[in-house]
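Let me begin by presenting the structure, written as structure tokens, before commenting on it.
With one protein chain removed, the remaining protein chains of the complex are shown where they sit.
Up next, chain A:
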Amino acid sequence: MTQGSRLYFAVTLMCAFVSIHGVGLNDLLERASQLSDKLHSISTSLTNDLDSHFPPVGRVMMPRPSMCHTSSLQIPNDKDQALKVPEDELLSLARSLLLAWSDPLALLSAEASSLAHPERNTINSKTKELQDNIDSLGAGLEHVFNKMGSSSDNLSSLPFSSNSLGQDKTSRLVNFHFLLSCFRRDSHKIDSFLKVLRCRAAKKRPEMC
């Protein structure tokens, strides 16, 4: 090989290396954090819309938050615990949570159009938006996982068994609200974990945190 072609080869390799490892992960995590932030804000606004015309009896009927189908997942509950969790475990927690919500959101999406609520249309469109964002985020996190090169893929399975929200319209509304509140909380968890990951990956760039 001549000098020129050797140099060219080296430069190409270096570029490929850099693009695969350092820079790519930061940008991926930045993008993932933005998506998770958006996910949480949409779910918050959706909750507010639901609350605007919620029957008082519904609040009494509402199941406890511990009844969320993702409550069995062991997650860090404060900052110190969270900062001690290794990165790949944080990522797998985020991915498990995300995966656990694809089916329930499909159910919410199907039921949103027939909800007994005056803001039904807004709720419907926002639910669809949630679904789209979840799919994007799931794909993005898979890229992050591949980039991080973890050895094992230990995703927890959090099955969602119900396929309907209820029989009468009040219980459907109440269960819709309940599922949404569970999701809102889980989206906040995902958001927090990804932002910790993002800050850890950008060691040399504190402005990312």
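Operating definition for what follows: a contact is a pair of C-beta atoms (placed from the backbone, for glycine too) under 8 Å apart; a residue touches a chain by one contact, two chains touch by 3 or more; residues count from 1.
Everything that follows uses one rule, which is that contacts and distances are computed from a predicted model.
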{"item": "Choices \"TATA box-binding protein-associated factor RNA polymerase I subunit B\", \"Prolactin receptor\", \"Latexin isoform X2\" or \"Sorting nexin-4\" - which one is the UniProt name of the chain not shown", "value": "\"Prolactin receptor\""}
{"item": "Candidate in contact with the missing chain, chosen from A:5, A:66, A:152 or A:167", "value": "A:66"}
{"item": "Absent-chain contact - pick from A:31, A:128, A:143 or A:188", "value": "A:188"}
{"item": "Chain A residues touching the omitted chain (full complex)", "value": "37, 40-41, 44, 64-66, 71, 75, 77-80, 82-83, 185, 188-189, 191-192, 195-200, 206-207, 209"}
